[in-house]
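A single structure is presented below for examination.
Excluded from the complex is one protein chain; the other protein chains are retained at their positions.
The first chain written gets the first letter, and so on, giving A and B; residue counts start at 1 in each chain.
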Amino acid sequence: MTGVARKGIEMLELELQSSCRSDFLDITAMVQAELGGLGIVHGAVIVFNPHTTAAVTINEGADPDVVSDMTTALDKLIPWRDGYNHAEGNSAAHIKASFFGSSVTILVENSCLRLGTWQKIWFCDFDGPRSRKIWIQAVNQA
Amino acid sequence: MTGVARKGIEMLELELQSSCRSDFLDITAMVQAELGGLGIVHGAVIVFNPHTTAAVTINEGADPDVVSDMTTALDKLIPWRDGYNHAEGNSAAHIKASFFGSSVTILVENSCLRLGTWQKIWFCDFDGPRSRKIWIQAVNQA
Partner (left out) sequence: MTGVARKGIEMLELELQSSCRSDFLDITAMVQAELGGLGIVHGAVIVFNPHTTAAVTINEGADPDVVSDMTTALDKLIPWRDGYNHAEGNSAAHIKASFFGSSVTILVENSCLRLGTWQKIWFCDFDGPRSRKIWIQAVNQA
């Protein structure tokens, strides 16, 4: 974790490690643990993924079958091999990244992430296993 | 509608009711009506969906066929039954939720949502009918 201090706008970089090609990591607790460092009591936090073959999303964390059904469905819709031209061979991962999105914004109340009952924040690696990073920053901290 | 007042960051919870499994509700007027309560004159507003089988999106509101074409296309791409493992049986709704996203951010100018000519804000229930909620909060209010 690396902090970049500046005038009232703190940004933190967190390190992640995925374990297989399609790997969804629950980063909720990791983001929650940094809210104090970001100086947010009330406001919101941006979770930004700086990779072009990964994404962040919010979805159910209670039943692991939800995530596995999701990766299976993504592989059916966007197969790993499908006549792509990109020489690196990971176009499917790039396409999934744009479908899911590069960041999520989550409200914060009394120094806690305000998520729905079943919501968790997921880092989605579509071209793992790799060392990855996410960047987090406060919005509206008060 | 429940207001949670705090130091300059107002968050509101709005209640919704969907009427069928795939139901897109135009919440533009509902969000606009709360901008005063959020204290935003110039800035932006975050519309956050706290459910894991629903989403929010921005799309055309003039012709209702756009929304019905969208739900039809989603059902073709992500069928309700497709050999999923999640016991609750609604994996298709979870997958659609991550494709569409958990929140939208909309600019605000002179106390009005600044949307494109044809844009409306849609709450997308993918596993209705249900009672649902959205949370809204100001960004950068000035």
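As a working rule, a residue touches a chain if its C-beta (ideal position, glycine included) is under 8 Å from a C-beta of that chain, and two chains touch if they have at least 3 such contacts.
Source: prediction; values computed, not measured.
Trainee: Can you list where chain B touches the absent chain?
Mentor: Residues of chain B in touch with the missing chain: 42-44, 57-60, 63, 65-66, 68-70, 72-74, 76-77, 99-101, 104-107, 109, 114-119, 139-140, 142.
Trainee: Could you list which residues of chain A touch the chain missing from the display?
Mentor: 4, 6-9, 11, 46, 48-52, 77-78, 82, 84-88, 91, 94-95, 97-99, 101-103, 105, 135, 137-140
Going forward, only the chains that are shown with their structure count from here on.
Trainee: How many degrees of rotation map chain A onto its copy chain B on CA atoms, rounded to the nearest 5?
Mentor: Superposing chain A on chain B takes a rotation of 120 degrees, nearest 5.
Trainee: So how far apart, in whole Å, are chain A and chain B when each is placed at the average of its C-alpha atoms?
Mentor: 20
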